[in-house]
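Only one protein chain is missing from this complex, and each of the others stays in its spot.
Order of writing sets the chain letters: A, B and C. Residues in each chain are counted from 1.
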Amino acid sequence: MCRWLAYSGTPILLDELLYKPRYSLIDQSMHSRLGVETTNGDGVGVGWYEPSDQPVPALFRGTGPAWGDVNLRELARVTRSGLFLAHIRASTGTPVQQTNCHPFRYGRWLWCHNGAIHDFRELRRDLMLAIDPDLFPSVAGSTDSEVMFYLALTFGLRDDPLRAVERMAGFVEQVARAHGVASPLQMTVGATDGDRVWAFRYSSEGKSRTLSFSTALTALRALHPDMELLRGLSEETRLVVSEPLGELAGAWNEVPESSYGVVQKGDDELGAFTPR
Amino acid sequence: MCRWLAYSGTPILLDELLYKPRYSLIDQSMHSRLGVETTNGDGVGVGWYEPSDQPVPALFRGTGPAWGDVNLRELARVTRSGLFLAHIRASTGTPVQQTNCHPFRYGRWLWCHNGAIHDFRELRRDLMLAIDPDLFPSVAGSTDSEVMFYLALTFGLRDDPLRAVERMAGFVEQVARAHGVASPLQMTVGATDGDRVWAFRYSSEGKSRTLSFSTALTALRALHPDMELLRGLSEETRLVVSEPLGELAGAWNEVPESSYGVVQKGDDELGAFTPR
Amino acid sequence: MCRWLAYSGTPILLDELLYKPRYSLIDQSMHSRLGVETTNGDGVGVGWYEPSDQPVPALFRGTGPAWGDVNLRELARVTRSGLFLAHIRASTGTPVQQTNCHPFRYGRWLWCHNGAIHDFRELRRDLMLAIDPDLFPSVAGSTDSEVMFYLALTFGLRDDPLRAVERMAGFVEQVARAHGVASPLQMTVGATDGDRVWAFRYSSEGKSRTLSFSTALTALRALHPDMELLRGLSEETRLVVSEPLGELAGAWNEVPESSYGVVQKGDDELGAFTPR
Partner (left out) sequence: MCRWLAYSGTPILLDELLYKPRYSLIDQSMHSRLGVETTNGDGVGVGWYEPSDQPVPALFRGTGPAWGDVNLRELARVTRSGLFLAHIRASTGTPVQQTNCHPFRYGRWLWCHNGAIHDFRELRRDLMLAIDPDLFPSVAGSTDSEVMFYLALTFGLRDDPLRAVERMAGFVEQVARAHGVASPLQMTVGATDGDRVWAFRYSSEGKSRTLSFSTALTALRALHPDMELLRGLSEETRLVVSEPLGELAGAWNEVPESSYGVVQKGDDELGAFTPR
């Protein structure tokens, strides 16, 4: 299992979210409070969209524990972005290597995952065969998470993200059934095209890993009128996190079981997620 | 491209071959004389069969340049074996990671490769689909070399190594033809089951990477009566190398183009290699 | 802080102690129960004395978390030794790098440490100046633990280990006093010359990290007559550990506060440790 966060809003230094908050993502690499594993020391990654004239988002991925990654600490101190995805990894069996670190990238898209496909070793071949042959050469690592990403791309992630991820989940469950694997899918997923952020919470058994999103800024400022950081952020700033950061009362809403959310300009969306 | 060696004979410290000779394998990681690339700094690996009661050979694989691998240097100093395979890697495009380092292992078998499948990215899916579904979950990395190994296993490596590797080569060429890829295969391969060592030299274009085997010990001792190292080795001791070590006159014979050899108890074999 | 173990006795595979027991040392790298930190993911090392004709013990040191070190797992499976020292690291501020991993080695000696010199950054220069100029070039890393080792060597570790370590501890406390640092030293130390094993437990404040040694084999066999592993081990086999392995009732004795112990042929020793 793993931990991740997605940020969308007023450009800030990565530092502000990766290192500074109490229970920051990097803290969680050593001491997660809500994760299935308390240690997430098998790699770290962050993807961001600055400068915005670049055709693909930038990616930094390290294979050591996040808490000791000196390069990430430097990078976070000088990199400002209005949209980024960060992830810390606890391997569920696949090797610790850069190509297995999240986020995964394809074109403008980034993807990160907390959870697992159970008995992935047995299902892997059938799942990989279903990946669009044009996309197949881009699969670089060996995780279930990356295969899920390429299946979602195959099923139309770039055109209709909700439907594509629902089809991916449905397909994984169908293949698992054929192999006699019960309750195969456990996932929270964060995905972005550099414009909107999608978050998904689902598990075959109906007991998904935790996922939260941040309260509207206006409401949060009313609760905490003295917090300077909050004043500088736009109304539309949002965070989606595996595990709440900091201790701000009223700051976090849990994403319901079997749901999806979209962070975007204008009203955000929240709705039911149903594997197809 | 890469460099490798296989040793079979009187048990010696790995050190004796990996570090001590002039032009040793580890030297070649920085200064290969005969390789297509002069630098082979993208990983190193060694597999050996001691203690012999272990069900599978031992494996050490490092992702940094061989010349600076402190753990390998230590290991080589204290590990004695009568059969081992060592390899230094120069990536032809796939990531530098432990799962891409040779030798690859399956059960009692070890496999290492110098060369490439051209346009492997395009051919990879079709090649992987042909791997026996029972073997598929064991594919851990992303190299052409490992896919060749699992294809050979699929085609019967454990029963009839020559025929299995010939079928693998033929299959790679057939898939390449279907994709319009000319001269797809370039390889020297070393493989062993812990008892015999097979070596293969082949390329679709008929210009294969160099491969040599060592002269019979009796002949070599006659040429160099004063060399102490040679006295301690049994008649049956043999080396197969991508590139000759040391400068011993008369020590090395080139494996002919499109050939295979077997190092084994009793007479060794040398014959023609024909993709099927 | 860190965790370590020392084994002396009938040669066994490293595996038997590093991986197989419940609460094994490698388990402790992710989930220590008694350590100040629960995670010890900043490196791992093991030193051993086979083959015995080597002038110096062999050393393997990895910078990643022990739980994911594939090479160590392989090594432990095939390496048999009657004397070894193993260590997992949780950095107290110095960089994660191979030269900072324990055990440290000088000639026939190995040294590992759990604890810290408080305010080491401030004291480091004065401590390093006291290292014998002939030994100084061998200091390779930047930890307090290694400086303690070289100070002990300077003060005669090779001739009178107890006295040398007592002088080292006394000297650290004296330098700390001069800098106004209170309660400077916290340590359990394991040291060996390949023949005997010394263990030390001491802290300036009198609240030292845990340290235990194993019960005499005869007594242990009487308690657990059905345990096969125990039958194969000689009377003189002993373990010294930061944290008990397994759950064997009656297997472990705590080393008292401010004490030292010696595991050796004939009677072991246990006595008071007094910084000089």
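FYI, a residue touches a chain if its C-beta (ideal position, glycine included) is under 8 Å from a C-beta of that chain, and two chains touch if they have at least 3 such contacts.
These figures come from a predicted structure and were not determined experimentally.
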Next item on the list: Could you tell me which shown chains are touched by the chain that is not displayed?
Entry: A, B, C
Note to self: One chain is left out of this view; which of A:6, A:75, A:123 or A:168 touches it in the full complex?
What the structure shows: A:75
Checklist line | From A:4, A:60 or A:104, residue that would touch the chain that is not displayed | finding: A:60
Checklist line | Absent chain, residues of chain B that touch it | finding: 30-31, 38-39, 41-42, 63-65, 67-68, 70, 91, 95-96
Checklist line | Touching residues on chain A - with respect to the absent chain | finding: 50-51, 54, 58-62, 70-71, 74-75, 77-78, 80, 98
Next item on the list: Considering the whole complex rather than only what is displayed, give the residues of chain C touching the chain that is not shown.
Entry: 95, 97-99, 121-122, 124-125, 128-129, 133, 136-137, 140-142
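Keep this in mind: only the chains that are shown with their structure count from here on.
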Checklist line | Rotation angle (°) superposing Cα atoms of chain A on chain B, nearest 5 | finding: 180
Checklist line | Proportion of interface numbers common to chain B and chain C (over half same, under half different) | finding: same
Margin query: Nearest whole angstrom, what separates the Cα centre of chain B from the Cα centre of chain C?
Written below: 39
Next item on the list: Give me the residues of chain A that touch two or more other chains.
Entry: 95
